[in-house]
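Complex shown without one protein chain; remaining protein chains in place.
Residue numbering begins at 1 within each chain, and the chains themselves are lettered A, B and C in the order written.
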């Protein structure tokens, strides 16, 4: 099987927003956190990553924004091999993707407004655009009126929603969400899922790690299941088992 | 209605492991996070706190270990009014209760073993007891083999389980658990709930804030529901609505 | 660009307010260490003044025989004046017998016996010579040369004194300049150290910023500005301190008897101003570069 001609390769990689080729990641001398993972995510798809605690979901997401680099294999994002990217290019890669981190990673010294605005400051959006878009997004996640609070003045679920707001305020190509409903009650969680669904319908590719079987079962999208670092299931319109 | 005689009062307060009397808590000039909350938790009971994100569950728990002090009302724990307790007494109050924090609050510069051992060091347990009890507890939460990791080297769910292990390693009278299964997959979560149930059966009073309706519905214990800081339901053998 | 800059400025100001403890610590450290640097500079200058004055006092006296002929005297004078590179002709002074006798009365006022031995007839007249060079060897050879001139009774040279002051001068200058430089290095190390600690305390923030897509410079510029302002603020405080110290010093020294040489220890205001400007520049640069370098350490996330 010969290599495809370059233009065809690029076409395929662009079509696949994210592509993992035999990716393995190990921390130190431990058992690999991800072993020989391969899958493609076409543009506009919504993928759930499921699996027990410690099975490698967060690691997979971290490989996609180069928080981690794999020991083996390649990760392609929007047609580019991100493992071979120069360090100076990484910020621009990350601006094409929104991230909801499992531990939120809010800036403790910035208010809710500033935390969300930060994602826009970074790409040099003018002040009036920020002043308009941020309150709008905060309203969508139900945090109107809490703009001037600092993260430590918020409840767990509120912090999580700030993280979600920051992740999609700059309308990224890709949204990587790690357990975005873990600290939300079912009603609020459903609201957030409706939001993610709407964002997905505008063409944004979403990869979401979750334990929330209700969410997975309700949405009926593609499910990739991990077990001790290995992909054991990759199913269109799957459910949480 | 006259005040009960002192011995009767004490007897009642000891019988009620935790007792809130018209407790209100507001942060700054905001709407109160908890408004006029009153309830008793008898020794050995298992109570779920439920309610939407931001309804005041964590605040209620923080009032019980004096992380916060109420603007109005009294909080009694094991027969003592903790709001009138001298600061020097607080550490001893906190040693009678284990805490699972919503954001885990692990010590970043200590290993998993040391984090759990810390709760025993604090009460002056000798080294050989620590060396025996900690691995045992870590095994119960499924973290054997990860003793020497630092918190940042763990997955979200693993960190959460370290927090749980630390909370009950010293066999506290009371266990306050804030969303202890939020980052756990259903199977691991059920394991942890089984553990909490077993701990409860040894006489430990447990108050647990949670969003996990499956857990609440499966356990069928007392449910206190909050909405915007107000207790709207207090039901024996309740379900998540 | 403009919003990047405005972001950087807002960010800097906000960070100042929110990290009060760290900012205050950095300002205190810079202030204290720069004050030390400034003080050494002033001390160095004061010593320099003192030594220069002392050295100016060291001269040579060429005694002329009482029975000298006018020609010989003229020859001596001419000889002295012919070397304007070596001796300070403007300060060259001739005391005739009357003046020499008057000076002897003054010099030996406490020594009536010696005085009683002197008479206006037998007293030698004298040339007071101030050498331009400070090299003791040269001065000595000069004295020997004058001794051979006809009509010269002898040459008196405060040789020992000259030696000591000359060596001391070089020595003190080396020591104080060395000390200033060392303290300068110390100040830079301390400022850098404090800023590094402060940024270390905020490394998680830097990590998060990078994860949200901030470039290294986007993160670094507010830190650099902050360090620069902290250094500058510290330098301002140290300037105020230096000014106060110098005033106290000046008025303290003014209390001394004049002529004791202690008044030479006063440092001219222009020099003090120069030192203050230097401190401001050092503070700003050490702060800015320090935090630039320190923040870079945590940029490899």
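Keep in mind that, in the parts below, contacts are C-beta pairs under 8 Å (C-beta built on N, C-alpha and C of every residue); 3 or more make two chains touch, one makes a residue touch a chain.
All values derive from a computational prediction rather than experimental measurement.
Across the entire complex, contacts from the unshown chain go to B, C.
Screening C:189, C:240 or C:277 against the full complex identifies C:189 as the residue touching the chain left out. When the omitted chain is restored, the residue from B:25, B:146, B:166 or B:222 that touches it is B:166. Only one of C:4, C:18 or C:65 touches the chain withheld from this view, namely C:65. Screening C:14, C:32, C:130 or C:278 against the full complex identifies C:32 as the residue touching the chain left out. For subunit C, the residues touching the chain absent from view are 21-22, 25, 28-29, 32-33, 36, 63, 65-66, 110-113, 117-118, 122-124, 153-157, 159-160, 163-164, 167-168, 171, 183, 186, 189-190, 193-194, 196-198, 200-201, 256-257, 259-262. Residues of subunit B that touch the chain left out of view are 65, 67, 87-88, 90-92, 94-95, 99, 101, 105-110, 114, 118-119, 121-127, 166.
Just so it is clear, only the chains that are shown with their structure count from here on.
Counting contacting C-beta pairs between every two chains, the top pair is A-B. Our note on geometry: subunit A versus subunit B, Cα centroid distance of 32 Å, whole angstroms.
The geometric centre of subunit A is 63 Å away from that of subunit C, both derived from CA atoms.
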